[in-house]
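Missing here: one protein chain of the complex. Every other protein chain is in place.
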Amino acid sequence: MSPPMPSTRLHRVPAAAPDDVSGLERLVADGALDPVGIVAILGKTEGNGCVNDFTRGFATRALADFLSAHVGSERAGGVVLVMSGGTEGALSPHWLVFERMEAGKGPEFPDGSLAIGTCVTRDLLPEEIGRAAQMEVVRAGVLEAMAAAGIASADDVHFVQIKCPLLTSTRIADAASRGRSCTVSDTLKSMGLSRGTSALGIALALEELGAAAVPESAIGRDMSLFSGRASTSAGIELMGHEILVLGMSERWRGPLAVGHAVMRDAIDAAPVRACLDALGVPAGARFEALLAKAEASRSGLVRGARHTMNDDSDISPTRHARAFVAGVLAGLTGTTELFVSGGAEHQGPDGGGPVAVIARRSAP
Amino acid sequence: MSPPMPSTRLHRVPAAAPDDVSGLERLVADGALDPVGIVAILGKTEGNGCVNDFTRGFATRALADFLSAHVGSERAGGVVLVMSGGTEGALSPHWLVFERMEAGKGPEFPDGSLAIGTCVTRDLLPEEIGRAAQMEVVRAGVLEAMAAAGIASADDVHFVQIKCPLLTSTRIADAASRGRSCTVSDTLKSMGLSRGTSALGIALALEELGAAAVPESAIGRDMSLFSGRASTSAGIELMGHEILVLGMSERWRGPLAVGHAVMRDAIDAAPVRACLDALGVPAGARFEALLAKAEASRSGLVRGARHTMNDDSDISPTRHARAFVAGVLAGLTGTTELFVSGGAEHQGPDGGGPVAVIARRSAP
Amino acid sequence: MSPPMPSTRLHRVPAAAPDDVSGLERLVADGALDPVGIVAILGKTEGNGCVNDFTRGFATRALADFLSAHVGSERAGGVVLVMSGGTEGALSPHWLVFERMEAGKGPEFPDGSLAIGTCVTRDLLPEEIGRAAQMEVVRAGVLEAMAAAGIASADDVHFVQIKCPLLTSTRIADAASRGRSCTVSDTLKSMGLSRGTSALGIALALEELGAAAVPESAIGRDMSLFSGRASTSAGIELMGHEILVLGMSERWRGPLAVGHAVMRDAIDAAPVRACLDALGVPAGARFEALLAKAEASRSGLVRGARHTMNDDSDISPTRHARAFVAGVLAGLTGTTELFVSGGAEHQGPDGGGPVAVIARRSAP
Partner (left out) sequence: MSPPMPSTRLHRVPAAAPDDVSGLERLVADGALDPVGIVAILGKTEGNGCVNDFTRGFATRALADFLSAHVGSERAGGVVLVMSGGTEGALSPHWLVFERMEAGKGPEFPDGSLAIGTCVTRDLLPEEIGRAAQMEVVRAGVLEAMAAAGIASADDVHFVQIKCPLLTSTRIADAASRGRSCTVSDTLKSMGLSRGTSALGIALALEELGAAAVPESAIGRDMSLFSGRASTSAGIELMGHEILVLGMSERWRGPLAVGHAVMRDAIDAAPVRACLDALGVPAGARFEALLAKAEASRSGLVRGARHTMNDDSDISPTRHARAFVAGVLAGLTGTTELFVSGGAEHQGPDGGGPVAVIARRSAP
C-alpha cells in the first residue's frame, strides 16, 4: 500500500475585528477545521499597514491564544502567522487558514496539487535589517520551507509569503547604544527595505537571480532585480521571519491548485485574467483565494501618466497602491476578500507585482 | 443649403499641478484648440477631494485666468469649470476640455453624435444647501443645459456633471447670524448632502423620478432614490451650480459618441465592459474619456463582505472609494486618466454609481 | 483603636507599545505595586483615538491578562480599565495605575486625601447610545462609584473618568435588524454623542445640572450644558461604562491630593496654573499626574481667531485638539506624560475642558 498523500484545506474566514477569531472557533466546533493541521494563518487586518499598525500584533495575539487553547503553546509557536495590515478601498478583513491533512483527501491530479511548507527564521538584530545578512537568512529559510513542503524544484513554487521585521525609533536607538548604525532612520522606509531584502532572498532561493547579481548595494536601489513569486510584509511584532511556501507537487492530492502571474504595472489586468483562465476559473474550477502585492511605481508614472501617490504627505503610497490594485483585482475576481499586501519592493517590476491564485478544481 | 451642424472636440490633457495650464496653452498655440469654443473644462485635481481641498479653487483660478487671457473675462465667466478633487490610487491629474465647434467637422452618423450643453445657476444661501430649494434650482438648470445642447428628450442624455457648493464653518456661522440653521453642522457631511440633492435634481429633470416621489425628507436618507446618469461634485469655491449635460443628438456631427452604465456596487465591472463593447471600444472605436462616481456603500458591505471605509477615521470614505473604483475602471480601460469623482449619494445605487464613456468612432 | 484608613497609591508607568505591561510587572516584582489593590488603570495609547483605534482594545486585552495572572479573572473583571487613544504631538503613552491600600500609609491631612471609587455599568443596546437611557445609566453609576469611594458630597468630587461605548457599522446594522434606529449613522460622530451623553450623566450625579434642565434633545446640541469635572472617552471594546471617581475625603490618608480647573478655551492656561499653585506644585508638593479633556471649539474660533480643525478632512478635529491642548499643558507641567483625552462634548465649555491635577504633598 502506498503511503498516505497529504492534502491542503484552505479556509477563507471573515474577521469582524483584528482579534475576531470567532469564525475560526465555529469551524473547529463544526469539525470543518482541525487545529492540529494548521501550518499557517494569513490575516488581512484593518490597520494602516505601516509602522504604527498595531492591528497586526493584536491579531497575532488573538490567533496565538486561539491556537494555544487548541493545540498547546509549543505547537502553536510553530504556526506561521503573517498579518498584513491595510484593508484600503473595499478590501475585506479576513483570515486565510492553511491546513495540512496528513492523510489527505480528494482526487489525485496528474499535475499534482497545492503543497505548503513553512519556516520560522532566527531573529535579526536591528542593524541587520535591509542588509545582506537578512537576504541570506531568508534564502536559507525559503529552502527549508520548500523541504518541509516536499517541493524539490524551485520551478514548482508559485508564491512565497514572508512576514519580516521593521525598524522603530526604539530599535534604532538600541542598535546605536551598541555602537551599530541601522541602514535607515526613517521607520516607514525601513519597512520597504526589509520587504525588499526579503524578496531578494526569495529570488535567490528560487534561482530567479544568482547570488553574484545581487550585491548589498542593490537593495532598495536597483529595482530591475526582483522575484516574480515573492510577497513580503513587514510587521512591528517580530524580529525574525515567518515563511510560507506555496507550490504544486505530485506528492500532494486534493482539488486545490495554485498558479501565479506578474503584473507589469498597477493596471496590468491581462496576466491575472490569463492565470485565472489557466486554472479554469470560473469554468471548471472555483476561485478560492488571491494573494498579491501592490506598489506605487517609483517612476511616478503608470503607462506614461503621472500619479500622485509618492507626493502625498497625508496618505502613505502603500495605502494608495493597496486600495487601487485591490480595485483592479476585485473587478476581475468579483470579491473583496483578497490578500493584497502593500509594498512590492523587489517583488515584481517597479509599480507592478506578483499575484497568486488558488482555485478548487473538479475531479480530473 | 442646410445649416451647419455643430460638433464636439474633446481634449484630454495632463496637468502637472493644480494650476498647470501649460498643456492647454500648447494646444492653443498649435491650433488644435480654439478657446472661443470652450464650453466646459472638467479637472481632476490632486487635493483630498473633501472640505479643505483648495486644489479645486487653485485650478479654477488658473483656468479662469487662462480663459480670460484668450476670450476676455466676460466670455470666460460663461464656461463651466468643474473641478473634482482627489487622485487617489494611481489616478492621474488631467483636464477634459469640451469644445463646441459651430461649423462642425467630421462624419455624420445615423444615431447622431455627442452633444454638449451647459448652465450656471444662481448662488444658494448656506441654509438652502441639502434642501428642496437646491433640488429645484438644479432641476431647472439641467433643463436649461439640455436646451443649450439642443437635446429634446431626456432619454438622449447620458451624463450630467454638476459642481455644487458645500458648507464651511464660516458659512454655517453666516446663516446663523441671519437666524437660519443649516441642515448639517459637519462640514464634510455637507458635501455629501449637496451632492445628493443635486443628483435628485438631475433625476427629476431626466424624469428618472417624479417630483412626488422625492420629498425633502428623502435627501441623504432614502438611497433607493437615485439618478443613473448623475455625477455631482462639491467644491468650496462656489455657492451656485455649474452644469454640463452630455448626450447624443442627430443635430450634431463628428466621430464622438457617449454611452453610460450603472455599476450596482463597487466591483461591478460587467456593465462598464458592456458599455465599452456597445461603443465599439477598442474594436472600431477608440476610448477617449470616462467619467464615473465612486462611493463607499452605507451598508458596510460589498457582496456580503465587510469593508472598513466607513469606520476609518484616518482616511475619508470618499478617498478610499475613489482609489478602489478607479482601480476597477483602470483595469478595464488601460489608463489612469479617468474622471472618477467621489461621493455618489443618490447617484446610482448605494455603493455603486453611474459611469459615462466617450469614444471616437471611425467613419460610419 | 480607630479603624484603618485607606490610602491611594498612584503609579505613572511608561508603555513602549499598547500591550506593553512590562513596567507594571516590574513594579509588582519590586513590591512597589500590589495587584490586589488595583481598582483602575487608565491608559494613554497610541492609536488615532477615533472609531478604528484598536490600540485601546489591544491594551485592554494585555492589561486583563496581566491582572488575571495576578489576581484571577474574576477579580480582574472588576478593575476599571479606561484606555484613551491618541498620543498626538509629543504626548507619551503611559499607564496610570490607581491602587487602593486598605491599611493606608502616609500622613493624615486636615483636608483629607485622594479618595477613589469605581463602578461598571450594564451594557447598552446600540440604540441607547447618545440618548436619555445612557444618561441615566451613567448618573446612577457615578453615585455608586462615589459610594464605593466613601465620598458623601458631590462637592468633594474633582474628576470623573468614564469609558463609554461607540457605534460601528455592525452595531448600527444590529439595531436595524431589530427594527431600532440609532441616533446617528456616522460612526465617528457616535463617539462624540456617547461622550457627551456620559458627561451630562456625570453633571446630573454631581448636581452641576438638574434633571429638568437636560432634556434628551439637548444632547450634542446645547453645549452650554456641561460638567466641569467630567472626562469621558469612547472605545470600541465595550458596550457598557467603566467609571472612576476621584475626590478628596477625610476618611482617606496619605500624601496624594487632587484638584481641578476648567479651561474656558483651548489656550486658557491661567486656571490650570492656579490649580497647580493651589496644590502647592512645585513648591511643597510634587506633580504626579494630570487628566484633561481637549476639544475643537464648534464656533470655529479661539478668542476670535479662526481655527481650521473642523474643516480638515485629513486629520480628525479630536486629534488636532489633543495635540494642541497637550502642548499648552506640557508647557505648564514640564512633562509629556499627560492623560489628555479628546472629545470634550458637554465636558467644560465649548472648546475648553476640565482638568484634574494630582499632587504629592509633604507631611502637613
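Going by the order they are written in, the chains are A, B and C; count residues from 1 in each one.
Everything that follows uses one rule, which is that a residue touches a chain if its C-beta (ideal position, glycine included) is under 8 Å from a C-beta of that chain, and two chains touch if they have at least 3 such contacts.
No experiment lies behind these values; they were computed from the predicted model shown.
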Given C:22, C:92 or C:170, the one touching the chain that is not displayed: C:92
Touch criterion as defined above, residue of C:99, C:288 or C:314 at the omitted chain: C:314
Hidden partner chain, touching residue among A:45, A:316, A:333 or A:347: A:316
Residue in contact with the excluded chain [from C:69, C:154 or C:267]: C:267
Interface with the undisplayed chain - residues on subunit C: 14, 16, 46, 48, 87-94, 266-267, 269, 296, 302-303, 305-309, 311-312, 314-315, 319-321, 323-332, 334-337
Residues in subunit B touching the chain absent from view: 16-19, 46-47, 52, 54-55, 57-58, 61-62, 170, 236, 314
Touch residues of subunit A, complete complex, unshown partner: 48, 50-53, 168-170, 173, 185-189, 298-300, 306, 308, 310-314, 316
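Note that in this section only the chains that are shown with their structure count from here on.
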Chain closest to the middle, measuring from C-alpha centroids that were averaged per chain: A
Longest centre-to-centre distance from subunit C, chain (CA-based): B
Whole-Å gap between the CA centroids of subunit B and subunit C: 47
Approximate Å spacing (C-alpha centroids) for the pair subunit A, subunit B: 39
Multi-partner residues of subunit B (each touching 2 or more other chains): 48, 306, 308, 311-312, 314
